[in-house]
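Apart from one protein chain that is not included, each protein chain of the complex appears where it belongs.
Labels for the chains are A, B, C, D and E, by order of writing; each one numbers its residues from 1.
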């Protein structure tokens, strides 16, 4: 595990329908649906607002300032994949720009999650290739040291196994283990179904205090009202 | 002060006209008008650009990862209020999303200032409920520990007493003590009145050096011109 | 060098055509073209998206919380200049707002690069005066201490000599020494000319692995493919 | 409140015995004893390890890069006081060194809490004058702008009123409102008395799970043991 | 994986001799020996200098501000273990102090690695129980929400499986997967054996340029010497 210098060609991807279906619910609902785990650090931000994607992870581990492996991972992309790029130490260089995006898009990638920097952000917005990154940086990288492709990685504090589901939108990036994909999708659907009714009640002025029956537990916990 | 487990129902709100009137001038002018104090830390950023609000503060103090008190504060909101949420220690979880926003809006709140994380930011932008937060995060919170409502709090480095005026826009968030509200509004109006004339002069090419008579004090301070 | 209290009036600006021409290529291409040096720290962000400028640097060194020298530098601006503002220690106060922007614009400045805070960001967006800054802050500054104008400065980690070329866009801010301006412009033009062809190939599905002949060096470096 | 340009000469200090007595228990026990509020941000660190002090706060509010008010506050120090220095915006300059420490010590101050930088740290360690600061910096400051002395301040995220009790040690800095001083001291003493017995039990191998009767509530909360 | 509410009682610990033996070589040598992977983020610092430990990991996952599970993990500690504590979101509260340390020590733990805050640091130093943490904080925590014990966790950016080897000293914290423990120990021993000879040569004035035969590859890479 975490071996350097390895490219795994055959990975087991999560159920396609489950992976595709999660974009509808978004990162926050999916995160909640799988029990509040799997969120990448909040410093991971979209390079432009409004994108919402889900798909299967192909992973890559790189060294600071060296994007050689992004060319290697490109070959392993299948339509519906999202590339998840981790680094061996913190670095904000611009590993990814419009040329690689053109290649990734041609291979069928839906986006990139990178715990490093991104550049050509205006071009990427125009071509509609979304990236969530820790930084935006003009600084190019070298191609000198090998890393790995499709090994488990820790990306922005989250453990990602190749084939896991990634959900990303303006709220952040969430990883769902492949084995949980279907169950999580169902749980997300249920959550959203329930939210419509709640939203209507709250909009009419009903308080959460009453809708969720919180007054008694709050009093038990010792909450006092004073004037 | 800073007592946990207390909800204060009756607070003395700042003069309504003064509280409402400050949005016109915005955070920077109001901050200047009250003598350059009262600014929240600059890490507090709007979740979407372009909003500008002012109103009266209702406050809430919560624990990291626990948003129970947001339901408690909802009941204390009156039209024209802005909720100011402080935490007992630094935390970026997503305490607030579209359901709570629906409730706050129904109660008449104009926005939320939270020294923690916010989620559902796309939905919040679409419904026009502005939030200034330290982070955006999909991570939901629990409802296990009580805090307080309408006690004085320190939010993002600023001391806020319930009923104080809050002014927030793309430049940041400023708090004006209720007792100073009218005087500060007048001072802000005066500042802005003066700025029109200055702006015209500067636009015509007059230098601040001459408009503000700075050349002599600069020379006194020792400034030397060389070629 | 780094002397305080000095205003240099005559500086040698980079070749005008070279300085003006770099905006076309943008920060990332120019950075690459001059050998991957000269990038300001990535915390320098545009206050609004979409601007892309290049021009010649006039520099100013200020103290934390004191913007007096911005009025002094205004007089030294010539059409086509970009003001580069450095601080003697880290500070995020709002040194610059719409009044100074009006003055800078009237003098012919194309934008401001400031290793401190900026305010009135909505107004600046509306008037189309781009700023790259380390923070956005309502906090105004005083006018009490002199700094220097048109001395070499370190701004956001980059060394800038008056007259150097500045290129700034959504990817960040790059400085090009005046002596390298023409050569760097040519190198940038060449890079871009080559990119069109590459982009077309990659869009057609050709892999960078093949286009750049990477397979052999990767194997030599020890990369192993497994199933 | 937070007015600039004011020195309050007469402040009401917390009960002397209570203020002095808290050093015995230290920051963590006192923090716990007053209900887990009043901790300054954890970036406040001692400049040398091992000091533990308590005393009454005299406060000062300064501008970034300007330590003029430290000379003003010196005159207001009484034996047993601890100076609490807040800034109007974030700044790490070295506001305080061995000369001011000599003066503060001569006036009877027990230490300094400063939300800015400190210098001459080796000298301060040798003379035994403890400082808790956000940074260590050689950078000196100017004396150009007035602030205030003995007004309520927000220092490193905590609200401090002149006369409050400050407790500081290797664990951090805690503020206790003057009105709570005696009660908090008693609560701290009780906590410590109970800890001796607990410590002995735990040292003998008894588990907290059993000593605190946690097994049942954990099971109720849903904790499952698997092999 | 990453399931909440689970305590795994039986874990497979790494080879005892290998786990114990690594302390001799320290974090840097072990990190190098296993191919430069497995380092926790560099913000993890020892609470006192000079400690060097290795042992087998028992893991715990907690919520921000809630240390309930530290009592649960205590029961799972075996002599030679090191507790590795991860959080579901970033938090610096003081989860661990001298009482828990007394308990952990009585169970045979060698230290604690915690991606949160620690308190009572002076007491811990005196009792010789080393902790590597992201912060030092007086702020106590609650016991309200369950997490998990002995599941795989991501701690400070590194993936840790229960039973893995942990090596920690003044240079930082490294995790070695249990399966690699013996091989890594051997590699570490070899590295150190080679270093003695190198050290002697370098001490005598031989340059690394010559000892490692770097002159030719440097010239090939294009390095030019000028006068």
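Operating definition for what follows: contacts are C-beta pairs under 8 Å (C-beta built on N, C-alpha and C of every residue); 3 or more make two chains touch, one makes a residue touch a chain.
From a predicted model like this one, the values you see are computed outputs, not experimental measurements.
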* Asked: Per the definition of touch given earlier, which of D:64, D:117 or D:130 contacts the omitted chain?
  -> D:117
* Asked: Which positions on chain C touch the chain that was left off?
  -> 1-4, 35-39, 41, 88-90, 152, 154, 157-159, 177
* **Residues from chain E at the interface with the omitted partner, ascending** => 27-28, 31-32, 36, 39, 42, 45, 49-50, 52, 169-172, 174, 195, 198-199, 202-205, 207-209, 212, 214, 218, 221-227
* In the full complex, which bits of chain A touch the chain not displayed? Write them out. => 63-66, 88-93, 137, 139, 142, 144-145
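The definition used in the following text is that only the chains that are shown with their structure count from here on.
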* More contacts between chains, B-C or A-E -> B-C
* **Interchain centroid distance [CA atoms averaged], chain A/chain C, Å** => 31
* To do: Could you list which residues of chain C touch at least two other chains?
  => 92, 137, 139, 145
